[in-house]
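One chain of protein is taken out of this complex; the other chains stay put.
So that you can tell them apart, the chains are marked A and B in the order they are listed, and the count of residues begins at 1 in each.
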């Protein structure tokens, strides 16, 4: 039997909004450790990894490891029916073929339960090795979202280049070129407004903006985002979920066939 | 001659927004008692009944009973041109074929008059007998609107079941089932937040969500809604219009051909 009670139910609503456009169907894996998901996007280019640790739930009962296949769009439809202040409980019977989402309003005057059929989904769990990154940028998540959106109005790819002084986001399209430079900045009033660059080696990598813009749907989950870059590895775009876990997006850099096409300006 | 001056003109704007998607053309009936309308929706399934009592108008002159046929979409276009704080006056000459809507801004610096052609509309006035209902639910109108909208994302019909403890709204669709239970709740800070159940007999009836969602366009007119249910009668969904009257929607329950299909869970 599975029963996970999440007082801050809006977190789960936001998680679904963050991933439902990227992934259609996925297995949620539940164990003593936590509630997690790992899935490729529908075009098999990007990988999403979600973890909500068991400690973050008010009540967490998971008698045995269970993998529940869900259509994320349908799950999102149901979670949208939860109020933003509702407590959400996920319930499933061992060996059952349905999952139930229960929503309790803060005053307990309104109790909803939504039952959804589970699906059989083939999936292989990829081991993601811990890695050292050449550069790690931590910045306000809203700023990262704004930059990806702005650059997508000019071009299709973004070159992210990190030096000690800052991080540069560049693109090039039919109507011209764009370069946006953020300086390292740690002397801010609020820690979440800082832009912090941890650079072991300078790095310059190219990514599809379409995916970056999709990742930024997780902006509501965290006021900061961490971008980990290495020339041989997929970028990791990570949003922490307060005291519970994280959502991480992985995307392989584009190999630049024609260097001139997307070269950032010096 | 007809001249009806309504200081809170926004009420008339809201009334039109509430009914214009349901009813295309309708006769407004004006008598010494008030300004009223009764009309079937365009698919002849639901009935709308509106009353604005003469006492609610600052000035009310209606020399003889008159029935004015109007296209509600065109009338709504004109009323949208009134400011929310404008005074609205409805004017018509006896035997004329037009109606004039006059809008006065609060400062009297802007005076608008909009003239619209009247239409000949055949309609029979249905007598709606007073009835005893098995159950009457009074609840916050925004909550009712939210429930109808949420359930429509899952299914096409709603089963409304009333017991002493509360009222349950259920639906079933391709992606699963949903049950929303509201408890009777009279100990609230503001009276309009109460959910009050007056039950003579338990009742469980099925309705098309499409119509229910259309009715909830009247939510702006009142903070509470009253739902009167009896197994032999159309449901009445009523929104009071402050100190002036009401807008009532009538809808016949669906006969359940296949009980299993939409049966609410116990």
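Simple rule for what comes next: a contact is a pair of C-beta atoms (placed from the backbone, for glycine too) under 8 Å apart; a residue touches a chain by one contact, two chains touch by 3 or more.
If you're wondering where the values come from, they're calculated on a predicted model, not measured in any experiment.
When the missing chain is restored to the complex, the residue among A:3, A:21 or A:143 that touches it is A:143. Among B:5, B:53, B:77 or B:146, only B:77 touches the chain left out of the display.
Annotation: of B:93, B:113, B:132 or B:201, B:113 touches the absent chain (contact as defined above). Not every partner is drawn; the one left out touches chain B at residues 71, 74, 77-78, 80-81, 98, 107-117.
Residues 143, 150-151, 153-154, 175-183, 185, 195 of chain A touch the missing chain (whole complex, contact as defined above).
Methods note: only the chains that are shown with their structure count from here on.
Separation between the centroids of chain A and chain B, computed from CA atoms only, is 44 Å.
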